[in-house]
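The structure appears below as structure tokens.
Up next, chain A:
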Amino acid sequence: MTIDEINRVFKDLKSMIEPEAQVSTLPPNRLVITASIDKLELIANLLKNYGFDHVKSVTATDYPMKNVIEISYLISSFNNLDLSKIILTLKILIDRSKSTSKSLCKVWPSAEFLERETYDLMGIFFEGHPENASLILPEDYKDIRPLRKDFKLTKY
Partner candidate 1 sequence: MLKQRNSEKEIELFIGPQHPASGHMRFIGRVDGDIFTNFIPDPGWVHRGIEKIAENRKWVQIIPLVERAAILDAANMNIGYVMALEKLLDIEPPPRAQYLRTLLCEINRITSHLYGFGIAGIMIGSSTFYMWPFADREPLIDIAQLITGARLTYSYMIPGGVRRDLPQGFREKVLKALKYIERRLNNDYFRIFFDNPVTKARYQGVGVLKRNDAIKLGIVGPNLRASNVKYDVRKVEPYAAYPELEFDVAYREEGDCYARLLVRVEEIRQSIKIIRQILDKLPQGPIIHKKYEKLISLKKLEECQKTGILGLPAIFTALRPPAGEVISRVEAARGELIFHIISTGELRPYRLRMVTPSFRNIVLFRELISGARVMDFPAIYGSIDYFPPESDR
Partner candidate 2 sequence: MEFVNLILSILLHPSIFIPLIFPGFITIFVVIILLIWAERKIAAKIQMRIGPLYVTRRFGGVLQLLADLLRYMFAEVITLKDSDKFIFIASPIIALTATLLPLAVIPAGSLLDIELIAFRTNISLLAALALSSLTPIFIIIMGWASNNKFALIGGLREGHLMISYEVPLYLSALSVAILYGSLDIVDVVNNQQRVWTVLINPFAAFSFFISMIMSTSRFPFEITESDSELVAGPYTEYSSILYGLVMGVPYMRLYVFTLLFVDLFLGGWHPSIDGFSSIALIIKVLIILLFSVFLRSVYPRYRLDQAIRIGWHTLFTLSLISITLSLLIIGWGGIGGY
């Protein structure tokens, strides 16, 4: 993917999305959009219309010091050959004590099991998700969710 092509997509996204959110680049060839949770669905729909049609990963990172959890959606395209070379990261920050977020299943059905796994291992409740149920852990798991930083491995 040449630098010019990435720059073109960068400019397109910038004109489409700002000022709702911020677009930046993560060298050498990744794009990042940072948004707030209210504008999430709006931006997701804009991206879907632009041509990004599936979610590759939902990564949730715990920052206990700043009391936030950062959720990144890695988005790309299968249909559009130019866009399939880009992985776009859509980041939002949510409050660690409340741990709820909005689900993007209606926009991208491929996010369903990924969000469910994030609920299971990180404890984030996705509003609008068809089934916030445990996937990997036992159904009656009551302890701290494993991927949080205050879960110590030596206990298990």
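Selection rule, in plain terms: all candidates are chains of the complex that A comes from, given by their letters.
Please note the rule applied: a contact is a pair of C-beta atoms (placed from the backbone, for glycine too) under 8 Å apart; a residue touches a chain by one contact, two chains touch by 3 or more; residues count from 1.
Just so we're clear, the structure is a prediction, and the values are computed from it rather than from any experiment.
*Asks:* Chain A is shown by itself; which of 1 or 2 touches it in the complex?
*Replies:* Only one option touches chain A, namely 1.
*Asks:* Contact residues on chain A for candidate 1 in the complex?
*Replies:* Chain A residues touching candidate 1: 1, 26, 28, 30, 53-57, 59, 61-62, 72, 74, 78-79, 84-85, 87, 89, 108-114, 117, 121, 134-137, 146-147, 151, 153.
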